[in-house]
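Rather than the whole complex, this shows some of its chains in their spots.
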Amino acid sequence: MTLSEIYQKGAELLESKNLGFNLKGVETEFVLRNNEEVFKRYKFRQRAINSVEATTETRLLDVELQVPIIMSSITAPIPQIQQDGLLKVARALKEVGSMMSLGTPVPSNLKDLVEVGVPLIQTVKPFTDRSRVMQMISQAEAAGVSWVGVEVDAGQGTKIMDRPMVRDCTPMSVDELKEIKQRVTRPLVLKGILSPWDAERALEVGADVIVVSNHGAHTIDYLPHPLEVMDEIVRVIAGQIPIIVDGGFRRGTDVLKGLTFGAQAVGVGRPILYGLAADGEEGVKTVIKEMAEELKRAMTMTGVKSPASADKGIIL
Amino acid sequence: MTLSEIYQKGAELLESKNLGFNLKGVETEFVLRNNEEVFKRYKFRQRAINSVEATTETRLLDVELQVPIIMSSITAPIPQIQQDGLLKVARALKEVGSMMSLGTPVPSNLKDLVEVGVPLIQTVKPFTDRSRVMQMISQAEAAGVSWVGVEVDAGQGTKIMDRPMVRDCTPMSVDELKEIKQRVTRPLVLKGILSPWDAERALEVGADVIVVSNHGAHTIDYLPHPLEVMDEIVRVIAGQIPIIVDGGFRRGTDVLKGLTFGAQAVGVGRPILYGLAADGEEGVKTVIKEMAEELKRAMTMTGVKSPASADKGIIL
Amino acid sequence: MTLSEIYQKGAELLESKNLGFNLKGVETEFVLRNNEEVFKRYKFRQRAINSVEATTETRLLDVELQVPIIMSSITAPIPQIQQDGLLKVARALKEVGSMMSLGTPVPSNLKDLVEVGVPLIQTVKPFTDRSRVMQMISQAEAAGVSWVGVEVDAGQGTKIMDRPMVRDCTPMSVDELKEIKQRVTRPLVLKGILSPWDAERALEVGADVIVVSNHGAHTIDYLPHPLEVMDEIVRVIAGQIPIIVDGGFRRGTDVLKGLTFGAQAVGVGRPILYGLAADGEEGVKTVIKEMAEELKRAMTMTGVKSPASADKGIIL
């Protein structure tokens, strides 16, 4: 199956299993539509002559990746899509040299996923009951994940269309996040940074990685797309820590745009769900491999030798 | 019912009762479409870290509101939608801590509405027969409304599509408005300010409140949306009197945009009609409560603590 | 019938009589679509307070008009729409205080039209056989028209979609136009000015009036709308002669936009055809009267007292 076929078949299958609601966006779904539209604003300046075959390999902190494309935090719908869905996703991502990211609830089989050997991130929502937050992080660390994180943008929980999904969340303060940072033994990711203010606070907290994200259109309506705010966030971060970006990335060319804007890697959520629904473990592998192949073609023809060397000079 | 369901069901019910015409716009309906489109231009800069739970409570002159969302002046279609429609709306708005605004004709049961205890505004059109204008205002004051007002933008009456609705109106002069101001005993609202020129004249008249509005697309075609002219009006008003804004506000995030542009409160018209049509008194309550809930979520996640502290810094 | 109803019914009737082709545009029909879109770019700054009832009366050279809306040059399809179509149009325009404009072929009953008493313009295409041009102009003058003119923009004839309509035309030189100017006894109109270059040449020729026009999308594809080039043309003309503008004007608010951009009057073509098709003489009268009524409402609410006093200050 090609990428387009997987996306189409995956969407149909999720719909037929009554899981399509998970793909929708908060309230008016503006964020979801905007996540699609933004990519159409940017085109590539070609460098056809003197270019050489690009590599998609890169390094995120202590993690070696074959591709600068990782999974965005999702847990809930995956076991409903296919039996052993999380294990299948883990195996697929391991095989293609990617990274897996899990959200809440923390999967009960987290240790099994760790054993697959894929580098794992476990992120946690800012539940109003803060003891629950720290408990989940400790549980993930004990299971052996590579990184842990807090979804700071879920300070009012999550919501799809008019239906609140996760409740009982409260925004975190810098002090609370600092305390978490002091207690964790693995790199700390802050997910859901979407303004220079929050980027500054992430540095103040001592975060090891940030994810620039609008939470896949599942928190607040009328949030911008990450690419619309990357420039000012990149200026604040100034290369001190790696930046991951997610939000509507579907094609290798989208990934290249994310890299040129200053991200070190790109997260994908719905594509993983489509791949799993359409063709199980194989489908997830195909999604990442096809996106990587598209990325490599586009990198080569724009003269970008590696993910780390992409910059906005190739964007028109 | 959720907000989307109320809006959809309300629109269907109004259509089935042959009241759908009231929802249409003047001549080409440009204003109506533009009222929808404008909100899509503005996105929010998120402040996820260090933010605290927002309050939607505010004060407009002498009126305490639980929510910065009030009713825009409408009378005519309401009794046709449900029996005792005006009373139901009044009770609903009272319960959610909002404010009611009535247009012409002045309802015959105005005193009953006052007795419900909801703060009331009665606005009057600039009928060419000026004695009728003053008589209506006096009648409203006698009934005990909180504020009275003149719909200055109805100087050529109202019109829906190609059909004139209210005729026999003539623009008011500053002198005529000053005379009204001298005679009223309650705060005077000037509704339908849509340019800095008229804002200056409103101050000259001594207006206590202005409503920046294009009259819900029921006067002249090709009027801008209030948000397109707010900046220059806010500069003229310079905090001397409160500003209410209306025009196509449907969601809590729309309200937050109105507040950041410098309004102290936002008016909603059609949403009240949808709520009443879809679910009576309960429907109106749900509309205001759901919008307020959305507003509170968005305020919290953008670091806006109260309606009065919203500013354009959070708009992208 | 309202304006919308006339436009819709007229279009349907023309279609059913196989006359719909006349309404289409040259080649890709870009010009036709753009003629519609341009009006949506401009909105009005309202002046609701202190405004007074506007008048639509105006004067174009020696012609007194009740409305600043005149007919654009059309002849061919009118007799096919209704028997005595031209006479009916003439009578309607006379009654509403407008002006009639005829294109080629010069109608055989031109004298009858003159006798109706409506001020008449006869414009002629730049046929390669120049003697034919002068002959047509002399014939029109002899019949008693008010003004004569040359459609300078038909230098390559006319074309609708892929079908050439009028052939055998060649662009006119300044010298040729000067010679015509010397020989005519009535004011000379140059129709189809669409750039400052041609505006300069029109002054050089000694034209008495220009019509800024893209010929209703019937000459060359990808011509701009007149409003897109009015500013630079108005700068060249600098008030020395009157400017008429046409191209997609359908509503009174469109007319007001034309006036604010610096035109003294606005031409309408297809609306006349729709009116005639939908309701004969009465239909044409209704079109002009309804547009004038809309214009008057919009003028009054923007503080424009008369067509001559409109300026771009009211455009947003």
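Should a chain be cited, it is by its letter among A, B and C, assigned in written order, with residues numbered from 1 in that chain.
Just so we're on the same page, contacts are C-beta pairs under 8 Å (C-beta built on N, C-alpha and C of every residue); 3 or more make two chains touch, one makes a residue touch a chain.
On a predicted model such as this, the values are computed, not experimentally measured, just so you know.
**Q** Quick one: 3 copies here, how many in the whole complex?
**A** Identical chains making up the full complex: 4 copies.
Here is the rule we go by: only the chains that are shown with their structure count from here on.
**Q** Starting at subunit A, how many touching-chain steps does it take at least to reach subunit C?
**A** Tracing touching chains, the least step count from subunit A to subunit C comes to 2.
**Q** Is the contact between subunit A and subunit B built from the same residue numbers on each copy (over half shared) or from different ones (under half shared)?
**A** Shared-number fraction below one half, so different.
**Q** If you average the C-alpha positions per chain, which one ends up nearest the average over all of them?
**A** Nearest to the common C-alpha centre lies chain B.
**Q** Degrees of rotation, nearest 5, to put the Cα trace of subunit B on subunit C?
**A** Superposing the C-alpha atoms of subunit B on subunit C needs a rotation of 90 degrees.
**Q** Rounded to the nearest whole Å, what is the centre-to-centre distance of subunit A and subunit C, using the mean of the C-alpha atoms as each centre?
**A** Roughly 59 Å separates the two chain centres.
**Q** Can you give the whole-Å distance between the Cα centres of subunit A and subunit B?
**A** 42
**Q** What are the residues of subunit B that contact at least two other chains?
**A** none
**Q** Across the complex, what residues on subunit C touch subunit B?
**A** That would be residues 2-5, 39-40, 42-53, 251, 253, 257, 290, 294, 297-298, 300-303, 316 of subunit C.
**Q** Under the definition above, what is the set of subunit A residues touching subunit B in their complex?
**A** Within the complex, subunit A touches subunit B at residues 27-28, 30, 34, 152-153, 155-156, 159, 161-163, 170-174, 177, 190, 192-195, 197-198, 201-202, 205, 219-224, 228-229.
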